[in-house]
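This is the structure I want to talk about, given as structure tokens.
What follows is part of the complex, with its chains left where they were.
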Amino acid sequence: MPMIIDSHAHVVVPPESYKYMAELVASRANPTSPPVLTDEGVRKAGQSIIDIMDKMETDIQFLSPRPYMAMHSVKPALVGQLWTKHMNDLVHATVQMFPKRFRAVMSLPQYRDTSPENCLAELEFRVKEQGFIGCVINPDPTEGDGEAPPGMGDKFWYPLYQKMVELDVPGLVHTASSCEARLSYTLKFITEESIAITSLLSSEVFTRFPNLKLIMPHGGGAIPYQMGRFRAWSIRKGEKFFDDQLKQLHFDTTTYDKDALELLFKVVGPNNVLFATESPGTGSVTDPTTGRDYDDLKPIIDSFSFLSEEDKTNVYECNCARLYTRFKNYK
Amino acid sequence: MPMIIDSHAHVVVPPESYKYMAELVASRANPTSPPVLTDEGVRKAGQSIIDIMDKMETDIQFLSPRPYMAMHSVKPALVGQLWTKHMNDLVHATVQMFPKRFRAVMSLPQYRDTSPENCLAELEFRVKEQGFIGCVINPDPTEGDGEAPPGMGDKFWYPLYQKMVELDVPGLVHTASSCEARLSYTLKFITEESIAITSLLSSEVFTRFPNLKLIMPHGGGAIPYQMGRFRAWSIRKGEKFFDDQLKQLHFDTTTYDKDALELLFKVVGPNNVLFATESPGTGSVTDPTTGRDYDDLKPIIDSFSFLSEEDKTNVYECNCARLYTRFKNYK
């Protein structure tokens, strides 16, 4: 039986951290002190996740800060820097408290259209000093307030890719919030993932960084559903067939719908999909048609007869382990 | 056997119109004269479509100007106004030439974040004087250059909705181009349709305009693939179940992938889907796995055993006829 690795989940925020976040925004980081993370607060928050994991038969989760709270566009930059630090501290404390059930994935102190070079020190520190195994990359840290930075295929991102490859850590592509009234953050996740995928696949990124590992969550935005459009383009342009281009990327299962998951597996293949639930989170609501939460995805995947046992082992464990090389000693 | 109505297709542009478009942009509408549309030019362009229709067994197409060419953000506004007029003239001439094979759908002279009130005269003229049966609405006429206008759920759009209801014409939601280097126009179609759907469904638009008819092309952007996320939100917010909300909108089949079409029908139901190919267009490339063009969708839909004959009749003919009430005398 495979180990069940939930490769994409977010930390539970204790009340004092919510207060800190509110004060950070209100004071615009002038001069708020971070809360002391108490063992009890961390334990309670962590245990609340573990209770869900146990119910869902998840062995281990890769925990990162909650992306929609990243405040990457809040002025001045110090707000997001302090918050990122605090959230990565919280992730670290949670992993330290429950070393058998969690691994740490960090968020980065990105800020609007600033070069990601300002993130390299945090990336290196968390990986080398605290054992973090991956990072979250926000492809639009403006959060929709102003002109977005260049697409993920642009050289703008090379300093970050360079350091990720050097440290051998994968990146989970995940936006934060959305300042546009017409576009909720939850849909912005989807639109920006779609943009990131096409920007990357029409670029030289994987030629220059063949060992770069990027994961597209939420089933890859709109792309697997809109393949016809991109297949036709790839043929017309005389490029590699779009389905084959897509294999350079990895995807996860945080999409909460059986039909969508089925489509995802068909399109990208079981070797490029990582099991993930983002639980507790958006999908933690009972599906009235099944009586289970939307994010309780293991029964759905287990039920897919078109996947072999080896496929499922890859999805639950091996694909993830292959990407996250720093996830050591995992058995 | 149902009539096969292709509800979403675009006019073929004759060479002199390409030249006109190039000159319009180059001169920024100062002072270009539109080309005279010759019978021969119109006939040749129209016939090239009919040849495809015949091959695909399409009885009639609803023709509109090619959306990605709308130039809604090109400065000054006169560029797009002149072009829109010329393209609607071309549509009209083509329909006049082949009255049994085409019906006319117009584009609107939208401009950046200007109120759609500037479109009402064109809308009224084309419907009342020339028998146009619908219109295309671009939810982001800035084309990504600057701050988008409010979402389609906002009162910003009410003057247009009011007039559409008054004239009883449906609107096909379709963006134009994309000025962002990171985002191709073809993907912008998808992202903006997703935004339009969620903006509309979280608004009072259909309460205020119960007879408003809006069609989401390309399989509805990302939404049918991302239902889990929106279902969970609808339950958490205590709203009507998202699947039911979605029935207020209509969708079409211009998505060029069997699996995607299957998902679309499952999610929104056969009564809310209109047959459409956008052919000739993006999908007019031979699928190497089938030997047929990607946009040759009828064989795919015919093959869907989960659709009844009545379902198929609805998809091919009745749904469309129900929406486009001005499509008269059609049998």
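A few remarks follow.
So that you can tell them apart, the chains are marked A and B in the order they are listed, and the count of residues begins at 1 in each.
The definition used in the following text is that a residue touches a chain if its C-beta (ideal position, glycine included) is under 8 Å from a C-beta of that chain, and two chains touch if they have at least 3 such contacts.
Predicted model, so just to flag it, every value in this text is computed and none were measured.
Of 6 total copies in the complete assembly of this structure file, 2 are presented in place.
Note that only the chains that are shown with their structure count from here on.
Separation between the centroids of chain A and chain B, computed from CA atoms only, is 34 Å. Partner chain A is touched in their complex by these residues of chain B: 148, 150-154, 180-184, 186-187, 190-191, 194-195, 198-199, 218-219, 221-222, 224-233, 235-236, 241, 255-257, 259-260, 263, 266-267, 282-288, 294.
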